[in-house]
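To start, the structure itself, in structure tokens.
All protein chains but one are shown in place.
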Amino acid sequence: MRARLAPAARGALPFAALVAAWAAVSRAGVLPAIFLPSPGEVAATAAALLRDGSLWVDIGASLGRMLVGIAASVPCAVGLGVVVGLHRRLAAVLEPVAGFFNALSGIAWLPLAVTWFGLGWASVTFIMFNTIFFLVFFNTLAGVRAVPRLFEQAVRTLGGGRRHVILQVLIPGAMPNIVTGIRLSIGFGWRALIAAEMIATSTGLGFLIFNAQNFHQTDTILVGIITIGALWLLTDRFLLQPLERWTVERWGLVAP
Amino acid sequence: MTLRERLAAWGLLLGGALAAWTLAAAALPVPAYVLPSPAAVLQALGDLVTKGILPFYVLASLRRLVTAALVAAAVGVPLGLLLGMSRRVAEFVHPVLNFFQSVSGIAWLPLMLVWFGFGERTILVAINYTVLFPVVFNALLGVRSVPPLYASALRTLGASRWRIARDVLIPGALPNIATGLRLGLAYGWRALIAAEMLVGAHGLGFMIFSAQSFHLTARIVLGMSVIGALWVLLDYFVLRPLEEATIARWGLVQR
Partner (left out) sequence: MTPKIAVRSLRHEYVNPFTRERVLALDGVDLEVAPGEFLTVVGPSGCGKTTLLGILAGLVRPTRGEVLLDGRAVTGPGPDRGVVFQEFAILPWRTVERNIAHGLEIRGVPRAQRAATVRRFVELVGLAGFERKYPHELSGGMKQRVAVARTLAADPEVMLMDEPFAAVDAQTRITLQEELNAIARATRKTILFVTHNVEEAVFLGDRCCVLARRPGRVKAMVPVPIPRERRTWTLFTSDPTFDAARQRVLTLVREEVGGQDRAG
């Protein structure tokens, strides 16, 4: 128990120092309270928002959209990436195309999405799907293409058919790239989500902070920002790192 | 597949896509503003270029991005290197940097709006922030990833700390710095588009956002194509070669 506590405490220490510095700055009155409320005020606002449930609603909305985006896009993107990657010629031709759409993905689609779906969750979901899909597809494709032909040949000489090649060679071989793609897509997706929520919806953390800006409610803004950062750290620690450990590190692979 | 074959395939793909698109635009029972034809997009291109609007917007957006890149390189790289040199400092700062990197500039935008209002400064602060943190973070990681053996070897040659920083830590961290810059600019470009939409300042993001209010969908598609194309050019011809050059030239392998 004591051994587990030490690293957690050590991880929290820098943040404690940061909060202490923040408190000192706001107590010194260098900036007006409306520009930088004290940690105490922010904490009080956070408590209030949690108590009346609105913060939970916003967290739920943002996380929900994130999860839906991942659940819908990742399997499609990986599947498509593998299928396309199987055909070497097709893959060679499509990779730059995927690269272009990859470069385009995210918030740049918003005006078009709003034209088609109007303001609201449909547009935001479209952005999420778009961002995550192309990133994962592109990385999966690159990963599958990078698997040495030798492995495929080895499995075929053992009598493996196409299914074996896909399941036992291509997917494991492309795993580092796939995991990288997923990690990147969550990073970019989260950012696109916050931006889209600011512009196109009325729930979610992005909306929370943009709306608060209208009323100069700086403390609410900071609550939102801290929540966003904290959610990311949690996602990174409890989802992404285990994912990476469970697949890539266990198999002794290194992402190129 | 030879280059010629590939070019032919792309030509075919592009031609086919354009044909399908034109057909869809003409045949589908939707208003013109939902699905503009390729012709309409080209017309918008001609229109905006001759009026000088498109070049103006492109330059405005690029100017902001390049400024952020220069600031990140000039400030972020030395800062990251410095923080990375001491193991204790690096470990202490790591989670905080991770936190601030994950909260993109856009999330800070509302706060910046309160501080600076709806203006250029708000956009610049948000973008510079977005590009800066991945650069600092990766520079720090880069320094930490240099095998201590190299520093030890140089100490036995009598090198001072400054010498070690110059000859070992900085070159050793370069691949990570290149990666950090690439990632930072990728985040930054997207954050820029979003910021321009929200703050309403001239630029590509603003162009496509305001076009939506007037249902000038051809302009939206045009703007999107330019946004995508610019990033592809930047990434493919500048950032990726830079990253690969630092890694490949020295035969270093990333972790």
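Structure notes:
Labels A and B are assigned to the chains in the order they are written; within every chain, residues are numbered from 1.
Criterion: a contact is a pair of C-beta atoms (placed from the backbone, for glycine too) under 8 Å apart; a residue touches a chain by one contact, two chains touch by 3 or more.
Bear in mind the structure is a predicted one, so any value in this text is a computation, not a measurement.
Contacts of the undisplayed chain with visible chains (whole complex): B. Which of B:T2, B:T156 or B:S213 touches the hidden chain is settled by the complete complex: it is B:T156.
If you put the hidden chain back, the residue from B:V168, B:L185 or B:A218 that touches it is B:V168.
Contact residues of chain B toward the unshown chain are 149-150, 152-160, 163, 167-168, 171-172, 174, 249-252.
Throughout what follows, only the chains that are shown with their structure count from here on.
Between chain A and chain B, the centres computed from C-alpha atoms are 17 Å apart.
Those residues of chain B that touch chain A in the complex are listed here as 1, 6, 9-10, 13, 33-34, 91-96, 98-100, 102-104, 106-111, 113-115, 186-187, 190-191, 193-194, 197-198, 205, 208-209, 211-212, 215, 217, 220-221, 223-224, 227-229, 231-232, 235-236, 253-255. The residues of chain A lying in touch with chain B in their complex are 10-11, 13-15, 18, 34-35, 88-89, 92-93, 96-97, 99-101, 103-104, 106-112, 114-116, 187-188, 190-192, 194-195, 198-199, 206, 209-210, 212-213, 216, 218, 221-222, 224-225, 228-230, 232-233, 236, 254-256.
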